[in-house]
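With one protein chain withheld, the remaining protein chains of the complex are depicted in position.
Let's look at subunit A:
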Amino acid sequence: MSSERKGSILQFATFQSSVDEGFWHGLCSLKLNKLKTDESPISITGFYTPCSNPHVSNHLNLLAESLPTEPSDELQTAATCGNRNKCSVPGTLYNTNTYEGYQSLDKKSLLKAEGKKIWDDIRSGKVEEDSSVLLRFLIISFADLKRFHFNYSVAFPALALDPPATLVDLKPASEWFTAEEVESVSACCNEWRMSCLTADVPFFLICISSNSHATIRPLKDFKACQHEDHKILFAFYDPYHGPSNPGWPLRNYLVFIYVRWNITKVPFLCYRENRGFADMGSSLVGEAIIEPSQGQDEMHVPQVIGWEVNGKKKVSRHIDLSTSMDPTRMVISAA
């Protein structure tokens, strides 16, 4: 990979989805009991967490609880504590009644509409209050309830900078920081990840004072800490594990930082963990350079990309759950 080279185009590793069986079971009962033939889009929630192992990336997980819950479930309101292993990502599900409907969905427009939401939240400043809206996702599906077959496609909308950002430098955080800074940054990241209030907040600022003392501040404090004599790093939970590229969430983050705060030299930290604790050896620090785009006015929504492709470069995926969902089989196993 050539991305470490000075001035090369900053390339982002794509986000990947992982849909568990419970999601499809939940979708079936939602469709049978509530949606019926209604094809309106549904707001759902995906979950992700920073990379936690040097060998594998983490994914956006879609689980049974990703779907809207029944009003009877009182636990949802009680859960005020963020789960460090399940950072919420807002998403939209388009489930069609027929396979033909699924095929004829205009994937480009749907992606563009989802990207527009991100763009609007960047411009309105909503991102500063709730940074998870930088990470939206989109899933379109056709659930064949007779055969228990599911066709689906997932997208992680990303606003594309034009021209693309370039990378000045990218190396492990442990090499970029001094030994004192490594210790202090690790300590405050672990604290951020252990705290109920911040554990599931994926974008944040790391401020390092001249005496190597690091503190973490939420995005909304940027204006305040900008005037302090601190080095500021724009940090995010990176689901990707590789040593040569940052993960997908940095894309919209850079657009936000550039559009909202007009910063063109962006020092960033890809925050990664090992066994649940900050790992400065696998976390990366780099600097992205953003060139102002030519002849585009402020109102223009950038190009949106992000449909996930599988190993064969196909967007649509298919899963057959008839063995676990077919009622006759379920009766047998429940007997």
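Note that in this section contacts are C-beta pairs under 8 Å (C-beta built on N, C-alpha and C of every residue); 3 or more make two chains touch, one makes a residue touch a chain; residues count from 1.
FYI, contacts and distances are computed from a predicted model.
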item: Omitted chain, identified by the protein name its UniProt record gives, among "AP complex subunit sigma", "Eukaryotic translation initiation factor 3 subunit I", "Autophagy-related protein 3" or "Gem-associated protein 6"; value: "Autophagy-related protein 3"
item: Of A:Leu93, A:Ile122, A:Leu135 or A:Ala165, the one touching the omitted chain in the full complex; value: A:Ala165
item: Listed residues A:Lys36, A:Lys223 or A:Lys313, member touching the removed chain; value: A:Lys313
item: Which residue of A:Lys31, A:His59 or A:Arg260 touches the chain not shown here; value: A:His59
item: Where the missing chain touches subunit A, by residue; value: 1, 3, 9-14, 16-22, 24-26, 49, 52-53, 55-56, 58-59, 61, 64, 69-70, 72-73, 75, 78-79, 83-86, 99, 103, 107-108, 149, 151, 160-161, 164-165, 193-194, 245, 251, 275-277, 305-307, 309-311, 313-321, 323-325, 332-335
